[in-house]
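Worksheet for the structure shown next.
As you look at this complex, bear in mind that one protein chain is not there, while each of the others sits in place.
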Amino acid sequence: MSELTTISVTVNGEPREGRVEPRRSLADFLRQDMGLTGTHVGCEHGVCGACTVLVNGRSVRSCLLFAVQVNQQDVLTVEGLSPDGVTLHPLQQAFHEHHALQCGFCTPGMLLTSLELLRDNPAPTEAEVRLGLAGNLCMCTGYVNIVRAVLAAADGHAASASTAAGSETAESPPGALPRFPTGKEIA
Amino acid sequence: MKPAAFGYFAPRDLPEALSLVSTYSSDGKVIAGGQSLVPLMNFRLARPSHLIDINGIGSLSGIDAADGRVTIGATTRQRDAGTHPDVKVQLPLLAEAISYIGHLAIQNRGTVGGSIAHADPAAELPVVALALDAQMHVQRTDGQRTIPAAEFSLGYLTTVLEADELLTATSFGVPPAGSGWCFSEVARRHGDFALVAVAVLLTLDAAGKVGSASIALGGVGPVPMRAGAAERLLVGEAPTDPVLRAAADTVGADVEPEDDIHASADYRRHLAGVLVRRALTTARARAAVAGNEHV
Partner (left out) sequence: MSATSHATTLGTNWVGQPLPRKEDGPLLTGRDRFLDDIGLLGMAHVAILRSPYAHARILRVDASAAAALPSVLAVLTGEEVVRVSRPQRGRIPLPVSPQVYALAHDKVVYVGQPVAAVAAIDRATAEDALDLIEVEYEPLPAVVTPEGAMAPDAPILFEEVGSNILWHDTFPYGDVDGAFERADRVVRERVTIHRYLSTPLETFGSIAQFDASTQTMTIWGSAHQPGQEINNVAAALGLSPGQVRMIVPPMGGGFGNKTRPIYHILIALLARKLAGRPVKWVEDRRESLLALCHAADGIMEMEAAIQDDGTILGLKFRNIENEGAGIDFAGRHNLLMLSNIVNCYRVPAVSYEGYSVVTNCCPVIANRGIGKPFMCLAVERMVDAVARETGLDRVEVRQRNFIQPDQFPYDTPSGQTYDSGDYPEMLRKALALLDYDQLLVDQEAARAAGRLVGIGIACGVEPAGSNLSYGMLISGPSQLLSGQGEAARVRMEPDGSATVYTGGIESGQGHSTALSQIVADELGLRPDQIRIVATFDSHSHPYTQTSGNYSNKFNGHDTAAAIGAAGKVREKLLARAARMLEVAAEDLELAAGRITVRGAPDRSLPIAQVAARAYWSLNDEAPDDEPGLEALHYYRNPRTRAPDAQRRLPVQMGFSAAAHVALVEIDPETFEIEVRRYGVVHDCGREINPMIVEGQVHGATVHGIAAALLEEFVYDDDGQLLTTSFMDYLKPSSADVPMIETDHLETLSPWTPLGTKGIGEGGAIVAPAAIASAVEDALKPLGITVSGLPITPTRLWRLASQGGKRYPI
């Protein structure tokens, strides 16, 4: 192990410090040093996009950046989209409603890439969404519902697929589990 | 897949960087966007003892359009170059080429200089540099030089850059108004390195004949190459379909592609001809006859 360097990084809006070997990737720094395991690692050579985070507002592969390189910079990870881990960002909501995730391993990268995509192009066509997401592999969904979710989020109505989740026909017994929240409730 | 250990420097200015590059010239490496270098390090195919990170040097980044040239600092992100108004207007060929590079997240980090210095024979930017007769500006602690694109690449991932030299900027000559252009490629998937890439620039004289033609190809040999025979055949001719076809037909004989798992050498040779013909056709449609540029 070589020498450790101290770095200061703003992670999801919070100032953070870490001591890292220069060879520690930003992905490993986030996952192992910051405990932010929502950033996933699927290839470590820049192709799959699972490790995508935003650095200074731009999507980057966190497996191709060393943590020392983001000293004094601003990083947004998937955890930052939902700081309390319960309330969903509209994009997350759209993914939920459109069944845009199966195993969910690609989802954090997809969300952050979509976030940048919609920021830069708030009303994309299907073809633009497909091109914009082409750097993120999903092995499960065939992309159909991911594309639909992003288009829906762009339209601003992250709804429609179904809102039947526990549609309040049955009465709750005392102490029933909280339902998984539907979009309407969060919005 | 973790890289071997290395020491890290983040110089703040060019002299500091040049001095580090010189000190570690035997086994250190410059890191720009890292989009080519870091995968190699993660696979431990590259094991630099030190990385000299040039991303923090403000003077290496930026786009300057003056005197008929557009100069792009080495660490300018590919994405910034591709979307820059001066590039879009004055170097549409370059902007078009950048749209073929990888994906957004790659372009967000990858640099113009990094791609040129890396010299992958299937990369887009070196092909455009060659088509536009770009000049590579290079510095070392004790001097600087300018290298024409045609002399820059020596072979697969090798250039004339010495180990203690830094590429600081690439300067592209702006083609005459009314030039037609086209960048095109065939790749296995969207965003992949090209099997064959073609950059074409065409100007028409007042008579509607080809005034000048520049055709560069990538993926067809160890370095990007110009299709000299085709260019010569075009100049002075009316760019009719048969003329474009005849020019394209000469390309196959000029190139020296190799086999790999994605494409055989003869398929690449064939693609080169097809792509050149199609790119010429597009460039012709985009070109204006001299004097009629604004029509």
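For reference, chains read A and B in written order, and residue numbers begin at 1 within each chain.
In this text, a residue touches a chain if its C-beta (ideal position, glycine included) is under 8 Å from a C-beta of that chain, and two chains touch if they have at least 3 such contacts.
Every value quoted in this text rests on a predicted model; they were computed, and no experiment measured them.
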Which of A:I7, A:V47, A:A67 or A:A152 touches the missing chain? It is A:V47
From A:V11, A:A67, A:C106 or A:A153, the answer for touching the chain not displayed is A:C106
Touch with the missing chain holds, among A:F29, A:F66 or A:F95, for A:F95
It is residues of chain B that touch the chain not shown, namely 1-5, 39, 43-44, 186, 188-193, 195, 261-264, 266-267, 270-271, 274-275
Where chain A meets the chain that is not shown, the residues are 1, 21, 23, 31-32, 36-45, 47-48, 50, 77-79, 81-82, 85-86, 88, 92, 95-97, 99, 101-108, 111, 126, 129-131, 133-147, 161-166, 169-180, 182
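We adopt the following convention: only the chains that are shown with their structure count from here on.
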Expressed in whole Å, how far the mean CA point of chain A lies from that of chain B is 33
Contacts from chain B onto chain A in the complex sit at residues 1-8, 10, 31, 34-35, 38-39, 42-43, 51, 53, 55, 79, 102-106, 108-109, 190-191
Chain A contacts chain B in the complex at 1-3, 5, 21-23, 25, 28, 44-46, 49, 52, 58-61, 63-66, 68-69, 71, 113, 116-117, 131-132, 134-136
